[in-house]
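Left out: one protein chain. Kept in place: all the others.
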Amino acid sequence: MIRNLMYRIPLLLITVSAAVTLSGCWNIKDINHRSLPVIMGLQHKNGVFQVWLLLPEASEGRSNVRVVSDAGKTIEGTIDRIGKNMETRVDLLHLKVIVFGQALAEKGLGDTVSGFMRARDIPAKTLAAICDGELEPLFDRLKSSTSNNGIEAYNYFEKNAGWTPQVAQTRIWQIYRSLHSYTRDVAIPIIKPGRTTTLESTGSAVIKNGRMVARITPDETLLYNLFNGQGAQGRIEVMDHAAVQILTDRMTHQSALKEGKAVLNSRLHLKVTVLETISSPTSDRIRQELNELLTTRFQRMFRELQREEADILGVGQFFRARMSREDLRDWRSDHYPHLLINFRVDSIIENVGLLNTMGP
Amino acid sequence: MDKSSQVIAMYLLVHIGLIFFTYPADVIASLSVGHWSAILLGFACHFTLLGIYTKGLSRFASQNLIDIFRGTGKAFAVVLLFPVMAYLFMTMVVTVRVYAEIITVVFIGNTPIWSVMLLVVAVCALISSFGVESLFRTGVLVAILFLPLLLAVFILSFQNADWRYLLPLIDERSASFSYVFRRPYLLSQFAFAGGFVFLGFIPSYIPYERRKVVRASFLLLPLFLISVYIPLLTFGEDTAARFQFPFIMAVDTVDVSWLMFDRVTVFFMISLICFVLLYLSLAMWKTVLLLRSGIPLIRPVQANASLAAVLYIVCALIPDWESVERLLGWNLFLLAYVTMVIPLVTFLLGLRRERMGAARP
Partner (left out) sequence: MDLLAFLKTRQEQDADLFLHRMFVADQSVVLAGFKSLIDLPQTMMLLQQQARNTVASERPLFALESGIGTCIRDADERRVMEAISEGDLILLPESVPLCIRIVPVNRTLTRAIEAPTTESVLRGPISAFNEDLDTNLGILKKLVVSPRLRTRSFWMGSDVRRHAVLVYMEGRIDPALLTAITQKIESNQETDVPDLMALTRLLGFPKWTLVTRYNTTELPQNAASALSKGKAVLLLDRFPFAIVLPSLLLDMFFADNDMNFPLFYAVSFRFLRMVGVLTNVLLPGLYVALVSVNPEVLRIEIALSIAGSRSEVPYPALVETLLLLLILELTLEASIRLPKTIGPTITMVGGIILGQAVVEAKLVSNILIIILAATTIANFAVIGFHNATTVRLGKYLILFLSAVYGLMGLFVGTVVLCAYIAKVSTFGIPYVYRWRARDRNG
C-alpha cells in the first residue's frame, strides 16, 4: 500500500507537469490578450456583410472604447479578418448586444441567428436590437459618449439597470425559437443615437419568421411587454388628465374555438398609482380613461399584427391544447388573421400617492 | 454498519451524470408530443429491472455477481460475464469519447481532444485504483460538494419556461408506444441502463439495504422529467429538436444578473462531467474486477494501468462523431443484454437457491 502510493504520487506529478509543459502549444490566451467586444453591429448591403465591433480597451484606470469594422461574405470570416489585423484576439464570448441593420432585418435574420446558435462562442442570451438608419452614426455616438467601457448600451436593455418597459427585450435564442415555432414571433427594439442621451428607442420591429414586417410604437411595445408578463412596473402612462404608474400587472386568458374560429378572452389586471394630475379628475375618471386608452391602443396594434400575420404576442400558445399539431402548423395563415380577441382592462387605483386629494 | 447512503449517493450521481447530455435529445427525437410517456415508460422498465436485480442479489447475502455466477459453473460464469465486460469496455470507450467531445466543444475550445481524454482516463484510473470503498466515499463527498450547486441550477433553469408548451399532453403516437423500437428511443435507454449494474459488484463489506436503494430511484424520476421538459418548455418542441444537447442550450438561456459569474451553467455542466468521471471510475473498477477474476495472476495495479492504456488508445483511434454513433448503435445489443438478461438470470438463480434452501432442511 505504502509503496503503491510512493510511485503513484510521483506518477501523478509527472503527468501534471507534462500536461503543463505541453500546454504551451495550445493557444491559451490570457484575458488581457483578448478583445471582448460588447456590441456588434451587422448590416447587409449588396451581398456583403458589414460588421462593426465595439471593443472596450482594457487598461487600468481609463475606460476607452474603440470601434473596428470590416466587410466580407460571411460574418465569422469578417470577424476573423478583424482579429487577424488586431494585436489581440477577438473573442465574442462576452458579446452583449447585436445591432442589426434595418435592411438586414427586412431581408431576414434566419441564417444569421442560426449561425449564432450553432457557434457556441456567441452566448444565446445576447440581446438583439435593430438600428433605425445607418449603423455608422450609432457606433460613433456610442464611442463618443461612453464612460464605462461601452457597457451603456447593454445596460440600456438590462432589466436591473436602465431598461424600461417601453423597450422590447429580445434575445438571440428567442429569435431562433421564433424561426421554428408555429405560434410565436418576436419584437426587436429599434434604437437610434439619441439627441441628448446615448440611445433612443423609437419602437419595436415585428419579426415574423426572422423577417421584419412591421413596426410598433414604444407605447404599443409596453402593451406587448404587459401581454408577455414582463412586469411593467414603474411605467408612467400619460393621458389627458393624469400620469399613473403601473404597480403590478397580471394577464388572464381564456381560449375557445367557436365554429372553427379562434376566440380569445384576455383580461389585463392593473394596479396603478397616480403620479400627476391635471385639473383634478376623479379617480373613476382616471380609471375609465386608462382602460379605454389601453383597450383601443391594443386593438389597433392587434389588427395591424393580424394583417401582417405576425403573432408576436404568442396568442397561438393558448390554442395548443385545442388544436392538433397540423392545425397549429397553419396557425399564422389560417387561424390567426381571423382570431377574435376580447381584450379588457381592469385597473385599480391602489393609492394616490402622498397627497390625499386628487386636485392641485 | 449500513452504508446505504454511500450506495445511494453513487447510484444517484452515476445516473445524474448520464441523464443530462444525450438523453433529452434522444427522447425529443423519438416523439414530438407527450414525452412524458416515453420518460415514464423508460423509468418503469428501469424500476422493474432494478427491483428484480436487487431482489435476486439479496438472496445471495454476501456474494457479488461473479461469485454468484461462478457458483453455478465456471463456463456458465464466463459465458454470462464476458458480454458484461465487453459492454463495460464499450461503454467506457464511448463515454470517454463523447464527453471529451462535449468538453472541448463546450468549455475549452483550444485544448486538443487527446489531452482531455488523457485527463479523463488518467483521473478515472487513479480513482478506480484507490478501490471501491474510497470510490464510494468519494461519491458522498462529491455529492455533498456539488449537489447543492445542481439544485440551484435546476431551480434557475425554470426561468424561461413557458408552461403552455406542455400542451398538448398526448397524441396517438405517444399513446400507442409506437416509438419504442425506434433507434433514438433505444439510445435513450443508456441513461437508464448504464448505471445500476454496479449494484451487483458491491463487495460484502459495503452492506446496503435494498429497499432504500429502490426507493431512492424515485428521486431520479423528477430529474428525468426536468432534463426533457426544461428544453421543451423553454424552446418548444420544434426548436428543441434541433439541438444536439437541448438541456445545455436551455440552461444557457438562463440569465442571472445578481451573480459575479455570467455563465453559471458552465459550473453545472462541469459538475455533471465530474459525476461521469465517477461513473467511468466505477466502470473501470468493475472491468478490472472481472478481468482479475478471469486472469487471477494479474496484479490490480497492472490491470488498472493496462486497462487505462488500452482504453485511451481505443478512444484516440476513433476518428469522428459518426463512428461514435455507430459504436453507440452496436453497443445497443450489449446494453439490452446487460439490462435485461443479467438481472433476470440473477433473479432466477436467486429463486433457485431459495427453493433449494427451502427443500434442504
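The letters A and B name the chains in turn, as written, and every chain counts its residues from 1.
Basically, a contact is a pair of C-beta atoms (placed from the backbone, for glycine too) under 8 Å apart; a residue touches a chain by one contact, two chains touch by 3 or more.
On a predicted model such as this, the values are computed, not experimentally measured, just so you know.
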| item | value |
| --- | --- |
| Residue, one of B:L126, B:A216 or B:L344, that touches the chain absent here | B:L126 |
| Residue touching the undisplayed chain, where the options are A:I28, A:A103, A:A321 or A:L355 | A:I28 |
| Touch criterion as defined above, residue of A:P123, A:P165 or A:P189 at the omitted chain | A:P123 |
| For chain A, the residues touching the chain missing from this view | 1-2, 5-6, 9, 16-17, 19-20, 23, 28-32, 34, 36, 38, 56, 58-61, 91, 93-94, 96, 123, 149, 151, 154 |
| For chain B, the residues touching the chain missing from this view | 103, 107-108, 110-111, 115-116, 119, 123, 126-127, 130-131, 133-138, 140-142, 145, 259-263, 266-267, 270-271, 273-274, 277-278 |
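As a working rule, only the chains that are shown with their structure count from here on.
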| item | value |
| --- | --- |
| Touching residues (chain side chain B, partner chain A) in the complex | 32-33, 105-106, 109-112, 115, 118-119, 122, 126, 129, 162, 164-165, 167-169, 171, 235-236, 238-239, 242, 249, 252-255, 257-258, 262-263, 301 |
| Complex contacts: residues of chain A adjacent to chain B | 4, 8, 12, 15, 19, 22, 26-28, 94, 117, 120-121, 123-125, 158-160, 171, 173, 176-177, 179-182, 184, 314, 317-318, 320-321, 324-325 |
